[in-house]
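Removed from the display is one protein chain of the complex; every other protein chain stays in position.
Note that the chains take the letters A, B and C in the order they are written out, and that residue 1 is the start of every chain.
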């Protein structure tokens, strides 16, 4: 991490990676524009074993320090009272509800999820996200799903540690060292997944508070690297940002702010990447076909998802 | 449709297509067992154009005669009050909740969704679906997503009609005529999608009540054909069953009852298949890669989904 | 109903009944200020029989034409799985959720529920009701409950009909005729309940759509009468307004608009008044102690309630 980071430098980075207007003044797709039919064909062609691996956590219905607003999963009708009168059918039904943002649910952030100075990606006003939902930047730009080549950078594996400590924000050098160690290179239109070992730490020590105790993620210096490589979607087992952020006043989550707002790069938060890491290590391949299928929720700021890697 | 249909005959079909014990006494995957790694490789290899098509409807948040229990989508925080104190971040967030079964939300039915005589697939008791959720047959058997070859049988297109009338339940002869017309054949491990033209009718006439006014679907005689072909997952723009069912007392939804309970075939209900039909017609191919990624909701009787076809 | 009603006349009434500033520029209690300790003592002193009558409908969990957004009531844990591990307790628990505004749930409207020209009671801006809740005019002004003398004007009983037709909006003359027939007079600080016979009609004909088929209520000419009498809270088995409103462009619900916004009079919508009418008729008394206890929901635009009359 060369040099000092301060608000002025962060702002400078933010301006340099801005994709506003790049795909038109009215564009709401952002870096999804980098995923072309050719890229999807490349992704499909990369399938070798036919092995599927989910990168989602189980829906977090239990309260914990990392999950203050647990998801709701409730039965409407169970097996003890399952006869539907007049239909000639025995059935069970349930309800699921979730405030998916936060640190516990695997979800995708729409571009309207974050603002900088009251503006979202491509310069639309924050107030376009009304009390009745988002008029601009909603998750509906991904309504046909996101399918591309996925690349996993398993940084702890490269470093020979179980997990990255929150204080040691991942650097560009570490990303590139991981590329080298894994024999893979992030290219334009890729979905980049950066593992921090959060699953391993949680398995060993149980959940902790990301805001109070920190969460591993990338140093803000990675922003330009992500931009230069043409990453289409960025995901992590954490939230991509290292928390709490290094002291850059006013930039609480620089990766979120630069990815969503400046670059138009959608984020996948709270993935599980341990199973995928194991599968990749076994197959000695760190790229794969990757599919994310957000629910078609009009005006939504994101969606819970179950992203699937196909190796 | 040869001969008369009565409860005894339906029961007989139910018994003949039973897969209970076929994959072990403890199996909860059912016909998903038919989707092998080789099948997934076949699916990926079939991608030609790199075109993605979603088969989901927009989340049905408005009440209507087909949607008596609308989904909830509400903002937690919009652009008018988006500064998160102490974090240095401006963000918008929302909540989504849905009782996904019924006739309006695109969803997958878990095998525990339906019972016959108090039993679900593989003979587990209905009471395993407790007030606190399903202990057997939950959607978690599809936790890594469902990826296979998909086949669309666009029956109205073959018949030269905009949509199938609810009273004219789709027959085996019509399925096979559609295969022939489209130059495709349903094979073991396929995800079979049967279009009835529901989207076209709704576009033209608005929503109607499936229970009161009927919903197009398949005749119960199709059950054995589905079984013989080795269908892994069955989907429709309706609910696969023709509603109201032809008069077979006690068998209100024979496709649901035979697919979920006897065969262990998961169902995809309330798909949108018009966009997929157009894409297939344009490309003159009626098979494609198909991915369904249910949310990882433990103990759930299904999940809202956004199924993605990749042609 | 003397003379013609048009927007200008309605606006004139709105201005004449305005209580803005009457109880201070910062007041958020509105006409609740008219309920004094003395008034509450009067209410308590009026109790004769010790008979309690609820004026609420059962929570409307079933969808219908009058209830497009049914309330949610779901078990978290039932008797089939009731042992709480580690606690030594068997318990059942549930969840209740409701979007209480509308035409089906008995609820109280907070003063911030309605705006005229972007302003709520006492001139606060509509934008004080943010995506995160109401900063002004919330139901918390009734946090200690509302207890006063209640008066029921059972108009259909006076007119000798089962119910009022939606087209025959209730007039001042009818209100006063009912007072006379019942031997009661509405006085300052009273909670006025106006019955239209909606319960009787629903019992006989089932639910109907208030927006499409109309809902009985008061003519806008009643606004000034309500103001002159010093009504503190206004309730009805409908929504006080006659729907659809007589043709006054831009004034869709004049009673709501004048009561909530101009006068600061809270409204009770969708009451059951048939049981109370019977009890009053039997006791030949049309005033009683009346208690409304809104849930203490900070920033809320109202609350579901179960108002209780004690005769």
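By our rule, contacts are C-beta pairs under 8 Å (C-beta built on N, C-alpha and C of every residue); 3 or more make two chains touch, one makes a residue touch a chain.
These figures come from a predicted structure and were not determined experimentally.
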Contact partner of the left-out chain, one of C:34, C:72, C:216 or C:232: C:72
Hidden-chain contact residue, picked from the options B:17, B:31, B:47 or B:72: B:72
Residue of C:97, C:207 or C:230 touching the missing chain in the full complex: C:97
Absent chain, residues of chain C that touch it: 36-41, 44-45, 47-54, 56-59, 61, 72-73, 75-76, 78-80, 82, 84, 87-101, 106, 112-118, 125-134, 143-145, 147, 211, 245, 249-253, 256-257, 289, 291-308, 310
Sites on chain A contacted by the missing partner chain, in the whole complex: 63, 68-70, 75-81, 92, 127, 130-132
Chain B residues touching the omitted chain (full complex): 72, 74-76, 78, 80, 95, 129-131
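We adopt the following convention: only the chains that are shown with their structure count from here on.
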Set of chains whose contacts include both chain C and chain A: B
Cα-centroid distance, chain A relative to chain B, in whole angstrom: 28
Averaged-CA centre spacing for the pair chain C and chain B, given as whole angstrom: 45
Chain B, residues touching no fewer than two other chains: 75-76, 78-80, 127, 130-132
